[in-house]
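Left out: one protein chain. Kept in place: all the others.
Take a look at subunit A:
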Amino acid sequence: MVMAGTPEKVIDYLLETRMNNNNFEEQFNKESLFEDFLLTFPIFITWKHMTNSLLRHYKIDEMNFRQMEDYIVDNKKRVARFTLLWFKISADAFLNCKTITIFLDELIDLMEKDNLKHDNHFETELTSLKNIKETKENYNLNLEMRGTIVYKADNSNSVRRMSNINEALFAKSPDETDKIFKLTAIKEFDEIICRLYCADHTYTTLKTTMDTRAEIIRNQAAEKLNLDNSVDYTLVELKSDNERYIFNETELNIATTLSLNGRIFISHKDHLDALTTLPEQEGTTIGSIFKLESFSSQEIAYFLTNQTWKLFFNIHPYEFIYLVFGRHNFNDITANLDLCRRNFNELQYWAITEVLLEKSLSRRVQILKKLIKIAGYCKEYKNLNSFFAIIIGLSNVAISRLTQTWEKLHNKVKRIFTQYESLIDSSRNYRRYRLLLSKFDPPLVPFVPLLIKDMTILHEGNKTFVDQGLVNFEKMHLLAQTLRMIQDCKSGSFQIQSPATLSMKKMNFPNVLQEYFDQIKVIDNQKRLMQLSYCLEHRKL
């Protein structure tokens, strides 16, 4: 087992020992070293560096012109095999990478010349490489047709895709091409519209690409707002509970990383304390779940599951790496993961908000019951992310302290809730949840926050480099286990049975629900939630 090595040495080693012959793919599936490497390489080597390294290997005959022909041919083949597996693992990230375009062209070009020189020895490899190139061209073509997708984060609602000509892309069920291309996923050139507020609550609206750095956003905003450019301005997130987070200048896609009711402010560095929250950051004062009266819990869970699945499916495993190791180190976005995290928080606070905004005890009990039922169906649909979002929401102190409400709940439902709640028990590192997960077959949506936690703790607890720049492969192996698990969860086609209760006249129901969930407003300020809770059932002194 490889424990540590320089990136270069490990590439050498993999080429020499793992790319032996035509059954290299079989070998690849049998052991995980190479897969671990490809799942984690962005941590310790850039794409450019990797392609350079491969090309250097390919040009072995330029350095060692006295080598045997067999040896040279074999080495060149190994580079081609390496590339094939790289595409297999990196998938859409590979297709999306500009460095790869240049690399493939050069590699194919060199190989064609070598093919003539060495009696057509490279036919098989050439065909495979050309196939990848063709896939990549096809991908670019599809991207062009897809165009830029615009998202907005400019009002009190959440980050939403703007309706535009791409509607058809999102409406159709994903076919095989989309599974590889992920055309509905957020790409770095997609745009986002967001508002930037001044201390006096005036604002300007900016449209930027997803990968725009905070520094540039700040400068553009300062210019639009006619701010004195001799002053040191900074961008800060002001959360609904008045907490502020300063954005580093190098931070990317800041708009998708905001907390639910958080807003971006531009302010003089020394005046951050003077910022006050906008009234709209309170969220809402009226519940909305009554709008869902005509839908069964199963129908709502069905909708939530399809929605969450799409969000989860679109996340590239590398996004977890970028998030945990810091986006700015990679200059790459985590927008798909951000939206999935956001969706989790939104669902959670939606559940809390809806219960707390219902003043009538009997109706509150009904809402509680309905939410527990929705969670139950989510679990049945193997959507563990939404399941936990609702259950953790309902375990919030603001809800759990409502003794009268819980007392009125049917004993059977109470027991079910207790049982659900026990699944998020953190003891022995979430053993219960992990056992539950192991009983499900993929595809499924796992509990995403735990994936981030696992990777963060692995990262913080283990050095990336051990002495003199050697990559700690034990750490990479551990990280890859989580990343592989994410990929496993996505395998197979995700098709859940539409609820049987669905009558013809409700065929349109996903759209109605989509509209509802697009517009929900939630309260994410814990203090405010506690106040509401105390209003419903007074504090015992």
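Everything below uses one rule, namely that a residue touches a chain if its C-beta (ideal position, glycine included) is under 8 Å from a C-beta of that chain, and two chains touch if they have at least 3 such contacts; residues count from 1.
Criterion: contacts and distances are computed from a predicted model.
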Given the choices "LAME_0F06172g1_1", "Trafficking protein particle complex subunit", "Ras-related protein Rab-2" or "Thioredoxin-like protein", state the protein name listed in UniProt for the chain not shown. "Ras-related protein Rab-2"
With respect to the chain omitted from the figure, which of A:216, A:457 or A:535 is a touching residue? A:457
Contacting the left-out chain: of A:265, A:295, A:344 or A:473, that is A:344
Of the residues A:4, A:392 or A:513, which one touches the chain left out of the display? A:392
Check the options A:111, A:324, A:471 or A:536 and report the residue that touches the missing chain. A:324
Considering the whole complex rather than only what is displayed, give the residues of subunit A touching the chain that is not shown. 241-246, 259, 324, 341, 344-345, 348-349, 392-393, 395-397, 400-401, 403, 406, 414, 417-418, 421, 424, 426, 428-429, 431, 434-435, 438, 449, 452-458, 460-462, 478, 481-482, 526-527, 530, 539-540
